[in-house]
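One protein chain is absent from this view; the other protein chains keep their places.
Should a chain be cited, it is by its letter among A, B and C, assigned in written order, with residues numbered from 1 in that chain.
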Amino acid sequence: MSLDIHVSNEESKRNENLGRLLVKCSDQPGIVAALSKFLYDHQSNIIESSQYSSDPEGGDFFIRIEFHCDALKEKRMQMEQDFEVLAAEFTMDYNFTYGDERKRTAIFVSKEPYCMMELLWEWQNGDLATDIAVVISNHEDSRELVESFGIPFHYIPANKDIRQQAEEEQIRLMEEYEVDLLILARYMQILTPNFVSHFPNRIINIHHSFLPAFIGARPYERAYDRGVKLIGATSHYVTNDLDEGPIIEQDIERVDHRDHIIDLKKIGRTIERRVLARAVKWHLEDRIIVQDNKTIVFQ
Amino acid sequence: MSLDIHVSNEESKRNENLGRLLVKCSDQPGIVAALSKFLYDHQSNIIESSQYSSDPEGGDFFIRIEFHCDALKEKRMQMEQDFEVLAAEFTMDYNFTYGDERKRTAIFVSKEPYCMMELLWEWQNGDLATDIAVVISNHEDSRELVESFGIPFHYIPANKDIRQQAEEEQIRLMEEYEVDLLILARYMQILTPNFVSHFPNRIINIHHSFLPAFIGARPYERAYDRGVKLIGATSHYVTNDLDEGPIIEQDIERVDHRDHIIDLKKIGRTIERRVLARAVKWHLEDRIIVQDNKTIVFQ
Amino acid sequence: MSLDIHVSNEESKRNENLGRLLVKCSDQPGIVAALSKFLYDHQSNIIESSQYSSDPEGGDFFIRIEFHCDALKEKRMQMEQDFEVLAAEFTMDYNFTYGDERKRTAIFVSKEPYCMMELLWEWQNGDLATDIAVVISNHEDSRELVESFGIPFHYIPANKDIRQQAEEEQIRLMEEYEVDLLILARYMQILTPNFVSHFPNRIINIHHSFLPAFIGARPYERAYDRGVKLIGATSHYVTNDLDEGPIIEQDIERVDHRDHIIDLKKIGRTIERRVLARAVKWHLEDRIIVQDNKTIVFQ
Partner (left out) sequence: MSLDIHVSNEESKRNENLGRLLVKCSDQPGIVAALSKFLYDHQSNIIESSQYSSDPEGGDFFIRIEFHCDALKEKRMQMEQDFEVLAAEFTMDYNFTYGDERKRTAIFVSKEPYCMMELLWEWQNGDLATDIAVVISNHEDSRELVESFGIPFHYIPANKDIRQQAEEEQIRLMEEYEVDLLILARYMQILTPNFVSHFPNRIINIHHSFLPAFIGARPYERAYDRGVKLIGATSHYVTNDLDEGPIIEQDIERVDHRDHIIDLKKIGRTIERRVLARAVKWHLEDRIIVQDNKTIVFQ
């Protein structure tokens, strides 16, 4: 199975002149005025803008601005340089990204391929604006499938005894493939704090329960035992607290007494697929800001 | 505001000849054949039938049958008597109920009336087939509202120091009003094991979270702190394990980073209302069987 | 049943200093910069801001800004006067509203009270920021209920033969009660173009189907006949094209072959209630802009 990811010339042109600006700072009067004046002065037209104040009085201010600017490719360096003055004035954390600089993604997978498949498929449809640079697995099972998409596949055995050398190899590959985002698409190995610290807010995991219900192992089994009437899935950034990282997205499906564990798993698969795919999509579009172990998602 | 619960003559006639039979026993060949032959021999036509086997080989068998029988009022005593032979043969737990014998309900409420209001309203619309016999509260706030529906209201102060005497008075009232079902519609007092033991699988509570997430107090506050993207509510039978009784129904709504605790509570109210109302409706229609701290709900 | 709508002092104070600005104009560079500078220059802090461009190049631009300003009550007249210059420069349609100027609402109802009840209830809970000024009905049925809330009730008989005089009386009452918003909460009379023209984008109706499916009469009967697996409800602004006005909100519930028309109606009631309540809430918070027979809803 070969494939081409078609990006039309028109879309490519639009992306070239598309910029995004994410800003976080203490809330204070005049931020929006200053930002919008800056963009106006730099011949940029605001296409979409979303903001959030944790508390209008003395809280934090967050904004995501999507803007269009002719010949942005040539202007962006100067724009970023000019922005430093404004950022200093308001003590901003900020980040510029550009529509023509696609993030590079690595997918980690173990035996079950369905979450990875959903991502490959969305990507193939042109619905995920990323380059999938590499797939890493602690099993060989998915090699043929992954390579049929033209994506490099690396088998790295992993278990608790060889964790350190496995992670060293993984980190090396992330550097080699210049990866921006790591997706744990049902990767069933624990990551060490050392590994996680290399990729802050850049590892997205899918947990197969409606967190914080059923933290830890075997959530479907425990959901069955408890007799819940809905099961869910949760995508979140990975931190050093297992299943406690900032939640990005959750969803559920209805189940009933007739559904045994195997049915819960089947139903759960469809939830996991869409919950992970949404989280990845939002991350790639720079829609997520992490604050205090929670996410602000500008949809 | 006065009101009449209109039951048409036609509906009343239909109810008079409507019976329900719930059965639980070890799974074995021939149960359905025996039950359906019994009903056929007693001139009863099966209208609706739902069954469930926990495991076709060596598990438990559950069935709910709704049947119609002319002149059921006169025949029911004989029918029940005849059934004893069959029940003994298969070692059945069973229960006959009749459409013209409405269950009597007590609603327990504290300060927040919205869950109770939903029930009163559904009842007023003719959508809850019960007689609401009495409302009990540890606050006077809802008296006028309840009495406007023509329902007796009893104020029984309650806190941990006077729990025993409050519960004695409550149990006395349940007997006086011949109550079959107790609904905790945001009743914020803990019930003692002694109280609960008087009403096994006959007390329905609404918990303001998607159990088992956020067991215990202040679930909306904790949901806010955790940054969940969905909030839920759970109706369950009350047992002696707080928030651990058999779950009857759950539902959720989507929330996002802009929703503060007060918003979660507002959104939660609409979930709680419908989740409790559904559970009560199913109980009143004898659709629920409790088994191993889980519910089988024959919808 | 009497009641008080409690608005805390704190909330009242916050509302006093809360303003909203809705703007619509041709998209062009510099609008956000100009608006945010204006507000900053007038000591106003932007709390929430949502914008939408129908097309970044040559389309229409829409924005809703919620802002806080100390002593807004004294400053608002000057602010509005100053704004005229800016509005002229960009040829803006715009509207200022203030948190302490609650819209005045009239509810129109026929025989079935449940949609009205939901609104009264939300209002009683403090969840609808409006003054419900009057209820109009072509039936006497709801008088007692409405008056128990302390709200004036007017019985105006209506049918096609006396439509003109009924509408004259209704229009007179709208003026007398200084009504801003008319809610058709299952009001089953057709309104004439003359009546509708008095209240452009100020009449909200609830239609008991998922429009455009089942336009017109008896939607539940037709949904039953078609064998649909979901039923819905639609709230929309009333125009002179029956059931064709701008859609504000829609929702659905699942049904199946066992649900007869009476069941669809029962299930439908819960959908209608919440769909109408959401639309009304968004209108009251100035979250809706109508454009080309469609709505932009800034949630």
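Just so it is clear, a residue touches a chain if its C-beta (ideal position, glycine included) is under 8 Å from a C-beta of that chain, and two chains touch if they have at least 3 such contacts.
From a predicted model like this one, the values you see are computed outputs, not experimental measurements.
The undisplayed chain touches these shown chains across the complete complex, A, B, C.
Only one of C:58, C:157 or C:212 touches the chain withheld from this view, namely C:212. In the full complex, subunit B touches the omitted chain through residues 27-30, 32-33, 35-37, 39-40, 43-53, 56, 68.
Although one chain is not displayed, its contacts with subunit A can still be listed: residues 1-2, 114, 117, 121, 125, 127, 144-145, 148, 266, 269-270, 274.
Taking the whole complex into account, subunit C touches the unshown chain at residues 52, 210-214, 226-230, 232, 246-252, 256-258, 293-297, 299.
As a working rule, only the chains that are shown with their structure count from here on.
Mostly identical positions are employed by subunit B and subunit C in their mutual contact, as over half of the interface residue numbers are shared between these two copies. The most central chain, judged by C-alpha centres against the centre of all protein C-alpha atoms, is C. One finds 36 Å separating the Cα centroids of subunit B and subunit C.
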